[in-house]
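Here the complex is missing a single protein chain, while all its other protein chains stay put.
Take a look at chain A:
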Amino acid sequence: MATEILMPALSPTMEEGTLAKWLVKEGDTVSAGDILAEIETDKATMEFEAVDEGVLGKILIEAGTEGVKVNTPIAVLVEEGEDADAAVKAAQEAAPAADADGKAASGGGSAPSAPAEPKRARPVAEPEIPEGTKMKSTTVREALRDAMAEEMRRDDDVFLMGEEVAEYQGAYKISQGLLDEFGAKRVIDTPITEHGFAGLGVGAAFGGLRPIVEFMTFNFAMQAVDQIINSAAKTLYMSGGQMGCPIVFRGPNGAAARVAAQHSQDYAAWYAHIPGLKVVQPYSAADAKGLLKTAIRDPNPVIFLENEILYGRSFEVPVLDDFTIPFGKARIWREGKDVTLVSFGIGMAHTLQAADALAKEGIEAEVIDLRTLRPLDTATVIESVKKTNRCVTVEEGFPVCSIGNHISAVLMQEAFDWLDAPVINCTGKDVPMPYAANLEKLALVTAKEVVEAARAVTYR
């Protein structure tokens, strides 16, 4: 009886990987626990172990193959003495383990939360990028790393500290290569002690340095929130302008996939509430790079909210020596006359997808990426609403006191006469994030909900 060995998922967000190296060859006898292969995920190279015993009958995916989807059969294990080719054939006929895309019929039947990539990969207006600039396809992960590396080259006072940022190369591989280039003095592994190292970072900023403090996720920053708000955000004011705190707190924020309530929360509205903080939540790789460089140079404390699902996404990033994006400037990704869709961060993925779908129905949506939440570019939103007379906001966070609530209030106060329908806020649901795949899907905001909201405000 032959057993197929499938490409494993080795992280919550992994969809595909590279089969870097086989450590066994056809005909080898393997036991449970033997290391079969090295697999490169979006984050790291991992060893993959056998769970069954038998003889490796056939290798189906050669070493070095990139983009192997999770659950694709990569080898077949046969019993001692069994004819390998016959057994392989039988196994492949018997087990339709993967569909054409290699997507598994995994338990629960629900796809993970990651929204599909919208067709449009670039916004319509990019004022920061001069005409004719060469563009390079870059992941958000690489863009963040490049931003830090460029700023660390530019200013010796910039340093990075956090859990696993140095020797491990970043829990999410964001700081890959930084330890090699800048050394242990400037790329510092901390103990698991968020409250302590956030406060230490604040002190270092008071002392004249420019710390980048990485939280492995912003869920863990809750341990440090007193230092972020009471010490970092308020000291300039409390000191009558004497003592500034130039610091960047950055890390993934919001839901990843299947990590449940304590690891899946969008803190955008929490931090945007605080005077003294600047709050950034980029969507594209170009924005991630340009805004992180601006954040590191900013003389104020900046909360830089990234997204784990977006880390592996590629976008066009301009090839410029020093590409920065100013805070407080929203970006119009798509022009339209029928409805304004306002979002930020991963909400943009749902929103752009919704805009594609709406276009097919003849509804032309204008899509605005806020990019920074404090300062917030309300002027761009108001101008758009004056044209479309309708607005839908999209975010992953909880509905009560959301960014969408705030934008609705601003529009009511400053664009009341232009509104032809109430503003609808599409948000995550008002529940802690459930673990079960089907419930998680229900808890998150979806492109479908955005489409429905857009239809509702356009009375279609």
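Keep in mind that, in the parts below, contacts are C-beta pairs under 8 Å (C-beta built on N, C-alpha and C of every residue); 3 or more make two chains touch, one makes a residue touch a chain; residues count from 1.
Here is the rule we use: contacts and distances are computed from a predicted model.
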Per UniProt record, name of the chain withheld from view ["Pyruvate dehydrogenase E1 component subunit alpha", "ATP-binding cassette domain-containing protein", "Cell envelope biogenesis protein TolA" or "Amino acid/amide ABC transporter membrane protein 1, HAAT family"]: "Pyruvate dehydrogenase E1 component subunit alpha"
Selected from A:Gly33, A:Gly81 or A:Gly240 as touching the chain missing from the view: A:Gly240
Candidate in contact with the missing chain, chosen from A:Thr41, A:Gln227, A:Ser264 or A:Asn307: A:Gln227
Which residue of A:Pro130, A:Gly207 or A:Gly362 touches the chain not shown here: A:Gly207
Options A:Leu10, A:Ala143, A:Ala166 or A:Ala198, residue touching the unrepresented chain: A:Ala198
Option from A:Trp22, A:Phe48 or A:Phe159 whose C-beta touches the chain left out: A:Phe159
Chain A residues touching the omitted chain (full complex): 157, 159, 185, 190-191, 193, 195-209, 226-227, 230-231, 235-246, 275-276, 278, 297, 299-300
